[in-house]
Structure formats: C-alpha cells, structure tokens
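As structure tokens, the structure follows; a few thoughts come after it.
One protein chain is absent from this view; the other protein chains keep their places.
Chain IDs A and B follow the sequence of writing; residue 1 opens each chain.
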Amino acid sequence: MTPSDARHPILTVENLFVELSRKKAVTPILQDVSLSLPEAGMLGLVGETGSGKTMTARAIIGLLPPGVHVKSGSITLDGSELLVDNSTAMREVRGVQIGMVFQNPRTALYPMSSVEAQMKRVLRAHLNLARPNRATRIHEYLRLVGIDDVRRVARSYPHELSGGMAQRVVIATSLLCEPTVLIADEPTTGLDATIQRQILELIADLQARFSLSVLIITHDLGIVAQYCDSVSVMNEGRVVEHGPKRQVLKSPAHEYSERLIAASDLRRIRRAKTSEPQ
Amino acid sequence: MSSLPMGNTGQEGASIAIAVEGLTKTFHTRRGIPNVVAVEDVSFSVETGSTLGIVGESGSGKSTVARCLLGLTPVDSGAIEVLGRSLVGAPAKQLRSWRSEMQIVFQEPYESLDPRYRVHQAVAEPLLLHTDLRGDVLGRKVLDLLEHVSLQPELARRYPHELSGGQQQRVNIARALATSPKVLVLDEPTASLDVSVQEGVLRLLLALQEEFGLTYVLISHDLTAIRAVCEQVAVMYAGRFVEIGPVDEVLSNPRHPYTEFLIGAELSVDPDVSPLAGIVRGEVATSERPPGCLFAPRCPMRVDQCEEGRPLFESVAPDHVAACLFADRSVDWSD
Partner (left out) sequence: MRALRLAAGKLLRQISSASNHSLVWGALIIAALAVGAYLVPAISEFGAEAANPREALQPPSARHPFGTDRSGFDIFVRVFHAPRIDLSIVVLGVGIGAVLGSLLGVLAGFSRRFMGEVSMRLADIVQAFPLLILAIALVSLGGNSLTTVWLVLAFVNVPVFMRLTRSRVLTVREQRYIQASVALGNSTPRLVFRHILPNSLGPAVVQFGVSMGYGILTLAGLAFLGVGVQLPTPEWGSMILGGSNYITTGQWWISLFPGVFLAIAVFAFNLLSEGIEQAREVHAR
C-alpha cells in the first residue's frame, strides 16, 4: 500500500479479473486490477485506447457489455461487497451511491425528453420525494453545477444544449441522489480548452464542497497532474503503476508510465526535424 | 483590416505558397434560422516550406478555413491564392487538376478512408486520377509511399477497419502525398489519436516536410501540437483571427486575452506547474455577432470601447500582431 491510501478507502477494487466469452473463446480483458479510491480523494485512472480503463469503470457500476463478465475479484463500496449475486439490490446501491459521468455528454442524455423530465425520472426511480419537491431539487442541482438560467435549461432538450452545458446537466443528474462516489469517464474529452477547464474546476469544486470521492478516467496526464491526488496507470488490462501523482509523474517506476509521460510532452519533438519517423 | 497582417516584410527571397485575403464565409441555413458566420475577414500568407498553425476552439471557423483553402467550400468573398493560382471562381475541372499539388489530411483517420478500399487501392487512387502510372509501376510507387510513412507492405491488402488509428492516419498521409503535392493542409491530424501515436504522426509530418519541402497549414485546438510543428501561429476566435505571429513569440508573449487564456488553460503534466488561475466564463456565442470585439462578452479586460467596433490588428513585435485594444497590456485574471 502506498502512502496515498492512508485515508479510509471508500471504493476498492481487488484482484479483478474480467473476461469476454464469445463462442468457446475466452479473451481476458482485465487482469488482476486493483484500485483504491480514498474517501474524499480524487484518483486518476489513465491509459490509452483499449487499456481497460473504461471496462474497469463499467465493472464497478455493473454495466459490463454483453458477453463480458467478472471472473473473479472483489469490488467494495464503503466496506460492502458489490460483486454478489443479489444483483437487483446491488444495482440499487450502485445507482444511488455511485454517480456516473460519461464522455460525450449529449449521447449520455436521453434525446426525447427535456432535461427536467429525465432528471425527474432519476429521482422517481431512486428517491422517495414528494412531487412538488422534485422540481425544486432539480433546479437546485442545476444551479449547483453553475447553470444560471435554470428554467430555460430545464426545459431544453439535449440537442439544444452545447457540449459544455450538456456535461453540466449530466453532472447535476449524477449528483441528484447524493452519491458518495463519482466516476467520471473522460468527462472533458471532445470539449474545448475553455470549457474543459470550466468542467474540471466544477468537478474539483463539488468534490471539495461535498467531500465526494472522485474517480476520473482519462487519457490526459495533464488532468491527473493538476486535479488528482493519486493515479493508477493501466496498460493492456493491467494496472502497471499506482501511487501519488507527484511520485508517478515525476519519477515513474514502470517503463510504460515513463513512455506515456514522455509522449504527453510533445515539446520534445520540437524542431526535431532531423529525427527519423518511427 | 485588409492588408496582409503577417508575412514577408523584408524577406524578398522567400516565396509565398499560400496567400489569403479578406476570406469571408457564411453558411446559409433554412429560413427562420440565423445564418452562421463561420469565417470573417481572414487574411494570412504562408511561406513555401514553412508551417502555419491555426488554433481555435470548435466553431471558431478553423476547419472552414481549411476547406476554403482547397476550394472544397465556396467562399462568399475574399481572395485565395495557392501556389500562385487563384482558387476563387476557378472552374471545377481546373480545380480538380490542381488537386495533385494541394492535399488535405482530416481529423478522423478512419472516416476519411472509403471502407471498401484496401490500403493499396486508397493510396493508388490519386495516382490513377492525376498520373499515367499503371500496373507494376503503380504498385511499386504505392509500396514506396507506404514505406515513406513507415507502414509495412503487408498492410497494403488490409481494409481500413483492420488497421489501428495511427496506421489509418499514416495511410491518409501516404494518400495525400501520392502525387507529390507542395501544399498540405492538416485538419486536426492527431486529435483522435492516443498520445504516444500522436507523437509518431507529428514526427512523421516533420520528416516529410523536411524531405519534400512541403508547406503545411496545421489546424488544431491543441497548443502542444502547434508548438511542436509550426513556425507561425494564428489564433482564431468566432470566425476571426485575433493574433498572428511567430509561434515562440506568440506563445511566450501572448498579446490577446484569448490567446493568453488558451495558453493558460493548458494542463501541464508537471504537477508543480499550475495552470492559469482564472477561467473564462461562458461559451462562444454562435448566433449573435455584436459589432465590437467578439471576445468582449467573455473578456476580463472588457471596457465599453470594446463594443464599438472590431479591434484592428496592432503590431506588438516584428511580424507579431494582435487584434485587441489592450494589446500592449497584460491581463489581470484575478476576479
């Protein structure tokens, strides 16, 4: 265990093996993945396309694609095991206690209902609130994520929102049930630099105000360096390195993390016009 | 503002590969929906063999500039000269024959390739269109091109979906280079690639530029890519250039608040280098175009004067201009 895990871990993944079975062939997808998200901490899970970072998130929230299943391992939320057979009860726990923010916010929203209608649906499914209180709560949460003209946004349909605004709505929705853990899968990929900063600042602000524990899944080491406390680096379905961000980013122990960090700093190839293409 | 704000002052020897003046493009939509001004009064020139970066956010009009540069989108007004030929109003047939000398690589490596064309067919297509190469000679030329972009010859018979993103983009580059063009427009060529793959593609582009003396226009939202390959950079906001100059000069000494913000918003991978404390509020307004500075609604330095008219380019250093009333002052981000 590394020093960053000194705080009580709220969400842990231990020795998780996930595989894809199709016909008779079995392909391992995650191999021996262990993560630990400290309470009120922000953990970055980084890796490139196909590294298994998104699959790890989906295993945690119990939304693995068809054919993909957990072979062995353990996922605990606040001490209670999530990988038990009684899946409906667990789904309820996950739905309420874990909020999820996806990449591509506009497709994460249901295109046929207004923002308010879909947020109400979430409330109805998970919380026992009197009808008049629902709208109040929705407006309160939209304001919380920095939306000024709450009424207009609440009435809007997803296609009428800009990417940044849609991501704010997704974040507000994921917070409706007051989760203890927020999982954000590439929350700013595809958003512009100015909007990316706004969304990241928002997540950091919410984390501090509500002592949320946040798992940020990203390919961008800049986000890790600036916003996370600790980082787990994934490659080919395995966690290759884990530690406080300073330690990992400044003196990576694993060769893959080193390569990733080097590649993120494109300044190196500046005017390196004589170098050979690889 | 109509004179070229950048370029060849005092450098009589350097030839100009691309000259654009007063480029304006409005997309006309159906009745009832306001027209979208994509590009407004954009002027620049690029010297032969050098790279101009155009940086901006989505909706800034930078991709429209790229398409106009190749005559893929008709322009409303303005002049575009590429390799001494005026593209505006050129007949379609003429434009088609010029395409062998100016090419484009798009952001989406997979979507840019016809899914039914094998790699060698895709790379051969421009040669079939513009040259008389056929048969074995053509085949050898294709393999030669693949080698140039560091693709193994075994990949020639694959379909695009059987390649990785980086390989797909290399195929796009090989195809664009097939007819030995002199001008290559790169529209976010690395945006959808993993970081380690980005590096390889950028290195490749630099090596090819060196080898063939290519002139590049690199469209990107990513300052790291711009910094890595460009000599000059133009910053675009809401359809207009707001700052142009040598890349080192502009990025180390930005004179437009938007440029300064873009640089400040970069997230360093070094945890000890903090990004700019302030963040720009709001979003780019796409439908409203007030008469003044288009960045004014979001600008921390805004004064009433900003809304009276579009600010003119002010020279702040040799070859370095910025369209801001306060180009000579620094921004105070603490608000």
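The rule is short, and it goes like this: contacts are C-beta pairs under 8 Å (C-beta built on N, C-alpha and C of every residue); 3 or more make two chains touch, one makes a residue touch a chain.
Only a predicted model underlies this, so the values are computations on that prediction, with no experimental measurement involved.
One chain is not depicted; across the entire complex it touches B. Residue-wise, the contact with the chain that is not shown comes from B:175, picked out of B:25, B:118 or B:175.
The hidden chain makes contact, of the residues B:112, B:169 or B:224, with B:112.
Annotation: of B:21, B:81 or B:125, B:125 touches the absent chain (contact as defined above). Among the residues B:103, B:167 or B:259, only B:103 touches the chain that is left out of the figure. Considering the complete assembly, subunit B touches the hidden chain via residues 70, 72, 96-97, 99-100, 103-104, 106, 108, 111-116, 125-126, 129-130, 159, 161, 172, 175.
Please note the rule applied: only the chains that are shown with their structure count from here on.
Subunit A and subunit B have Cα centroids separated by 32 Å. Taken in their complex, subunit A has these residues touching subunit B: 48-49, 162-165, 192-198, 201, 219-226, 245-246, 249-250, 259-261, 263-267, 269-270, 272-278.
Contact residues of subunit B toward subunit A in the complex are 57-58, 149-150, 165, 194-196, 198-200, 202-204, 206-210, 221, 224-225, 227-228, 261-262, 265-272, 274-275, 279-281, 283-284.
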